[in-house]
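For this depiction, one protein chain was excluded, whereas all remaining protein chains were kept in their positions.
We just call them A, B, C and D in the order they show up, numbering each chain from 1.
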Amino acid sequence: MEWLNTHLLTALTFLPLAWAVAGMAIPGRFSKHWTLAGSLLLFAVSLKLYYGFDPHGAEFQFAESVEWIPGLGVNYLIGMDGISLWLILLTTFLMPIVVLSSYNGVEDREKEYYTLLMALQTGMIGAFVSLDSFLFYVFWEAMLIPMYFLIGIWGGKDRIYATMKFFIFTMVGSLLMLVAIFFLAYQHKMQFGSFSTALVELYKVRLDGSGFLSTQSLLFLAFALAFAIKVPLFPLHTWLPDAHVQAPTAGSVILAGVLLKMGGYGFIRFAFPLFPQAVVLYQPTFLVLGSVAIVYGAWVAMVQPDMKKLVAYSSVSHMGYVIIGLFSLNAIGSTGAVYQMLNHGISTPALFLMVGMLYERRHTKEIKEYGGITKVMPLFAVAFMIATLSSVALPGTNGFIGEFLILLGAWKANPGLTVLAATGVIFGAVYMLWMIQRVMFGPLTNEANKKLKDLSLREIVVLAPLMVAIFWMGVAPNFFFRKMETSITRLVDRTAKAGAVAVALKGER
Amino acid sequence: MDISPVGFYLFAGVAIACSLLVVFKKSPVSSAFSLILVFAAFAGIYANLAAHLVAALQVLVYAGAIMVLFIFVIMLLSADEPSFDMGRSHPLVKALVGFFCVALFVMFVWALKKSDHGQVLVGPYSVAAVAASGGNSKVVSQLMFTRYILPFELTSILLLAGIVGAIALAKRNLGKEGK
Amino acid sequence: MEALKIVDPSLLGLTSEQYSSLGPYLWVVGGSLLAMIFAVVPFIPARISVVCIAIASLIGAVVSAAHQITADRTDLFAGMMVSDGYSAFFNILFLATAALSILASVRYLEKQKLEYPEYYVLMLFSTFGMMLMASTLDLISIFIALEIMSLSAYVLVGFRRNDRRSNEAAMKYFILGAAASAILLYGTALLYGSTGSFLITDILARVTTKPELMTPAYHLGGWLVIVGFLFKVAAVPFHMWMPDVYEGAPTPITGFMTTGIKAASFAAFVRVFISLGYGKDIEAAIGGRLHDVLWVIALITMFFGNVIALTQTNLKRMLAYSSIANTGYLLVGMIAAPHSEAGYAPILMYLATYTVMNLGAFSILSVLSGKGDTNLNLHDLSGLARRHPWLSFAFAVFLFSMAGIPPTAGFASKYYLFYSAIQAGEIWLVVLAVLCSVIGVYYYLRVIVYMYMRENEGLEKFAVPALAAFSIAMMVAMTLQIGILPSKMIAVTKKVVAKL
Amino acid sequence: MNTENLVAPWVVQSFCAMIFFIGLSGVLVRRNILVILMCVELMLNAVNLSFVAYAHQLQDMGGQMAVFFIIVVAAAESAVGLGLLIAMFRTLKTVDTDEIRLLKE
Partner (left out) sequence: MLKWIPLLPLIGFTINGFWYALIQCRPGAKKAGATIPGLIATLAIFGAFLISVKTFLELKGMPAEGRFVEQHLFNWIHVGDLDLKMALRVDSLSTLFTLVITGVGTLIHLYSIGYMSHDATPGKFFAYLNLFCFAMLMLVMGSSLPILFLGWEGVGLCSYLLIGYWYEDLEKAKAGKKAFIANRVGDLGFLLGMFMIYTHFGTLEFTKITELLARGDFIAAISPAAITATCLLLFVGCTGKSAQIPLYVWLPDAMAGPTPVSALIHAATMVTSGIYLVSRLNGLFSLSHTAMMTMAVIGGLTAFFAATIAIAQNDIKKVLAYSTVSQLGYMFLACGVGAYTAGVFHVITHAFFKALMFLGAGSVIHGMHEEQDILKMGGLRLKMPVTFVTFLVGWVAICGLPPFSGFFSKDEILWNAFASPHGSKLLWVVGAVTAAMTAFYMTRMFYLTFMGKPRFDESKMGGAHDSHAAHGHDDHAGHGHADHGHAPQGVHESPATMTIPLVVLAILSIVGGFIGIPHMSWLEEWLEPVIPAHDPATFTAGHTTEYLLMGVSTLIAILSIAYAWKTYTNLKEASARKARHAKLHETLEHKWYVDEAYESAVIQPIYEMSVKLWKNVDVAVIDRVVLGFGRVSEWTGQAARTAQTGSIQVYAVMILIGLALSLGYLVRGF
């Protein structure tokens, strides 16, 4: 047990993988229970992380450092701060729900399915804890493989096109990031004599950030491309709807719940502190892209015939908020952005789970197939309504806190754009309520819908924690802010100050 | 550097003519015979350059052994019907080959001419010294078994491999075929 | 003129320590000779005895080669041959390749009705040729070693005598190989003419002391030698022969060729390239033009290798083009090596991991290929995962490794290579290389798609031979081990290259 | 010894280059594999001559040693080459390179 205290993060990262490998020996029928137990155990362990983390302590806590590849100056350096704490908790919180939700959703090759889910978890947690950019890249890529198989094998009709597109899209971005990491390590050698890809070391590297195409800006763009694809930011988002529509329920829940946060996390952990001047230089561009993403995502979501695609485009819109929050470069905006990432990680999975439940009953995701199912599934309707309210950012739910802070932060940065972004509030209501009206309300016309059963106990247990989280995060956000605020402000202020100073210098030069 | 010009230009002329014949003659047999003439011309030049052992080897091994093998194979495969197949090759291929071979040749000649700058390096084995220490063959054989022992041993392995390979390919029935 | 004192007594005998350093070569040659003898012994079935002798000799050679890595450098045969870390590293690589190829081909030959002992003898000869290429320092000896390797390879490619495709492949390989060897030889002649010696160490010494030796003829000779090697490793303008030969040859031989012969050619290429004197400042070599030409060749090799592979449905041809693409990445390493701190170590590491990956893939293909080695197409693989989960898992690991996805060796070595290339300032080349490798990711993953995500109307069920399964499992373990803990391999390659 | 009418070394080398390129063009143009093999021999001979000429110019025996080994290699090569040719002839009944186009694209 003593080892567990000192190496908590390593245990947290590799426990799921070990658990999955151990699960190999179990016959297929029991693997789902085994995986559920594993994910619950992991959640318990991650709670230990919450209590151990002291927001006012060192910048990175539970840090561990082991030499991995001395030749390249890469070492196994992991640690966590306020931001990664909550993202890890989100991952371990969602996983049991995902496993429980795919209990009777998956029939063939169950063992591989659950092994891949646990491997995916290792990849995700690893990415959130790694403080060495090379290690981050390794987990970032390793995460793709399980998701690739999850979508590819258990996906919908043309799953192969979707999964290939998903893989190649992310791969292109991340490879350029890797080149940028190497260049940074090389600069570190030039300036400090030794190779190192550790994040804290790379902070010290001074790069010429004068123009739009200066080295620092190019490096920033390489990082930003990788994270923008992952967010997904407006022009690079077309992989998301395909991936979501074809992915199995569990796949799209994890994809929406955690994988999209990787982009945002990447920005605030890597891109901001490493390239402050470039961030300040490119702030207006990303604010514009974020606002456009919000409106564009909402408008296109409105006209989607397929429920999953609608929710997918709503993710594009929500993550647009995260981008403007991050790029407002002030404490309120960034904290709102990180909080919005958590909200999105609660409300969108809830929506996907419910669409999945409908799919399990009627094997179709087309909106026109449904209508007036509140009569036969009232409890489902209540749950769906709560998830919609959270996604529409009604005060009292978690969505409002995130969006309110983001818009407030963005208003300080650029009032004009914030008006455009704020219209997202309206369009968000339009597409969600229109979908609810066509699916939930209205007369019960379709014969098949008459026989639909309401939520089973298992399904209630799946949705309950999410519903509670929606209200808890809406009413008592301070519980969450307390732990993450110091980390965010530390990162964002450093970026804003360094960036502003440089820009000012350039200005008067 | 005393190559008697007369001897050299004579043999060179013969060699060039015959090698052109090798390429442009219709039937392979005539190509083979013109090749033997080329080898003979080369042997002459070698002798002119005081490399007597090599000249002898040229005649014995090249002209004697390898060309005999060629003619034997030509007869074996009765591949001698006068199919002047060069005609059938694609005109573009011929044009390209012609152009690029000439271009490369010009480049080579330019480079060789440019780098012909007299005696920068001179080794000990001048013609006179070689004659003094017992003639070309003696010197070559002594060197063969002292300094160049490694290539010598390797060629033995090479020939062994060649033999095994040739048998494996050409022997009519290699053990029980498909047992 | 008094008689020249030619006979130098020190050259005649071999000290005991020189003998031990010749250990690996003697094992292999002894093994091949013994194999030939046992091939004709009447009572013992040649099939078993020859294989056992071959494997035994390879293992003996590996053991003795392992000592060499740590032993310091010993010169043999008047400097013509050297036994240092570099040659020991490559010897182990070639011996491992030969051993694993033999393991893969035992059951294969039985299936294809080709059980002639000559197969293993020629394999040993070819390995011997490779080992020499890595350790000789004299241009003529390199040429002879090259010929030993190639002759055996020509015969092995044409080993299925009554199959038109195999003959055609062998003939194509022979003719173009012969022409390329002639070009290499002519380059050697020009180098000899300019510097007066065959020993690459002497050439380097003389060229560095008297730079005016670098006459146009010298550069011409140097470039012809480089072209000779570029042909052997199938860089793009000189690559045309490779896909046809790979498709025609028996699958284990293709595996043997794509790993062994490419590694041997690169081993010799590196030694010669250093000795040509261009290494010091590659940008300024031949008026700065050599760097540009190599840059362009590396780029088109990567690009066309990946792009054509995209269109292939025949697995062997696809892997051939992927091998061309990998040559492209290695050429990037070659360009970057002179100026990067890690030097040629990344190339060695890349060759090692490349060998493991490809050998594994080809062993699986030999297991998969049916009677008469019908050309193996993508849709033959569909649904393989359902019937052979472990085999398809192994194949998936190799494919992910070739695509350069993190937890595998392919990733570690490819990005160690790009890492050192960036240090050498070749940033834009690395960016282009990375984009080409994305194309690569597509067609590697397409195979996985067929295996895992398509319904299974592919090959019918077949037994996976034990020997092949063992070798594949070992290679999978190596791929993952190097992928996860590459530091040991990097350290070895760095130590080996330091004394180059 | 009148030096001026001696043969300049680059002339000899150019002669070798010419023979070499004639051999090379022969390999490229001719379709009969036998003739191709002969042309390869021709190329190797050109290289031999270049070696001997340089040996003579440098007063060094290395060149001649090299020629000796090259002749051996040429012999082994043609042995294997003709072996391949026979094996091919047995199945394809032709020596024309145009017939062997089975493996393409």
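Throughout what follows, contacts are C-beta pairs under 8 Å (C-beta built on N, C-alpha and C of every residue); 3 or more make two chains touch, one makes a residue touch a chain.
Computed from a prediction, not measured in an experiment: that's the story for all the values here.
Engineer: If you put the missing chain back into the full complex, which of the shown chains would it touch?
Structural biologist: Hidden chain, whole complex, touched shown chains: A, B, C, D.
Engineer: Which of these touches the unseen chain: A:419, A:468 or A:501?
Structural biologist: Checking the options A:419, A:468 or A:501, the one contacting the hidden chain is A:419.
Engineer: Specify the residue from the set C:107, C:160, C:219 or C:454 that touches the hidden chain.
Structural biologist: That would be C:219, which touches the missing chain.
Engineer: So one chain is hidden, and I want to know which residue out of C:14, C:37, C:59 or C:310 touches that hidden chain in the complete assembly.
Structural biologist: Among C:14, C:37, C:59 or C:310, only C:310 touches the chain that is not shown.
Engineer: Considering the complete complex, identify which of A:379, A:468 or A:501 is in touch with the unshown chain.
Structural biologist: That would be A:379, which touches the missing chain.
Engineer: Residue-wise, where is chain C in contact with the chain that is not depicted?
Structural biologist: For chain C, the residues touching the absent chain are 171-172, 175-176, 179-180, 183, 215-216, 219-220, 223-224, 227, 231, 237-238, 240-241, 243-244, 286-290, 292-293, 297, 304, 306-312, 439, 442.
Engineer: Kindly note down the residues of chain B that lie in touch with the hidden chain.
Structural biologist: 89-90, 93, 96-97, 100-101, 103-104, 107, 110-111, 114
Engineer: Where does chain A touch the missing chain, residue by residue?
Structural biologist: On the chain A side, contact with the omitted chain comes from 165, 169, 235, 237-238, 241, 296, 299-300, 302-304, 330-332, 335-336, 372, 374-375, 378-379, 382, 389, 394-396, 400-401, 404-405, 407-408, 411-412, 415, 418-419, 422-423, 425-426, 429-430, 433-434, 437, 440-444, 454, 475-478, 481, 485, 489.
The criterion applied here is as follows: only the chains that are shown with their structure count from here on.
Engineer: Taking each chain's centre as the average of its Cα atoms, which is closest to the average over all protein Cα atoms shown?
Structural biologist: C
Engineer: Determine the centre-to-centre distance between chain A and chain C, using the mean Cα coordinates as centres, and give it in whole Å.
Structural biologist: Whole-Å distance between the two chain centres: 44.
Engineer: Chain A to chain D: how many Å between their CA centres?
Structural biologist: 67
Engineer: Going by the touch rule set out above, which residues of chain D reach two or more other chains?
Structural biologist: Where chain D meets two or more other chains at a single residue, that happens at 13, 23-24, 37, 53, 57-58, 60, 62-63, 65, 69, 73, 76-77, 80, 83-85, 87.
Engineer: Provide the list of chain A residues touching at least two other chains, using ranges where the numbers run on.
Structural biologist: Nothing qualifies.
Engineer: Which bits of chain D are touching chain B when the two form their complex?
Structural biologist: The contact residues of chain D facing chain B are 1, 5-10, 12-15, 17-19, 21-26, 28-32, 34-35, 37-39, 41-42, 45, 48-49, 52-53, 55-65, 67-69, 71-80, 82-87, 89, 95-96, 98.
Engineer: Over in the complex, which chain B residues touch chain D? Could you list them?
Structural biologist: 1-3, 5, 8-9, 12, 15-16, 19-20, 22-23, 28, 31-32, 35, 38-39, 42, 45-46, 49-51, 53-54, 57-58, 61-62, 65-66, 69-70, 73-74, 76-77, 79, 83, 85-86, 88-89, 93-94, 97-98, 101-102, 104-105, 108-109, 112-113, 115-116, 121-127, 129-130, 136, 139-140, 143-144, 147-148, 151-152, 155, 158-159, 161-163, 165-170
Engineer: Along chain D, where are the residues that touch chain C in the complex?
Structural biologist: Those residues of chain D that touch chain C are 13, 16, 20, 23-24, 27, 33, 36-37, 40, 43-44, 46-47, 50-51, 53-54, 57-58, 60, 62-63, 65-66, 69-70, 73, 76-77, 80-81, 83-85, 87-88, 90-92, 97, 100, 102-104.
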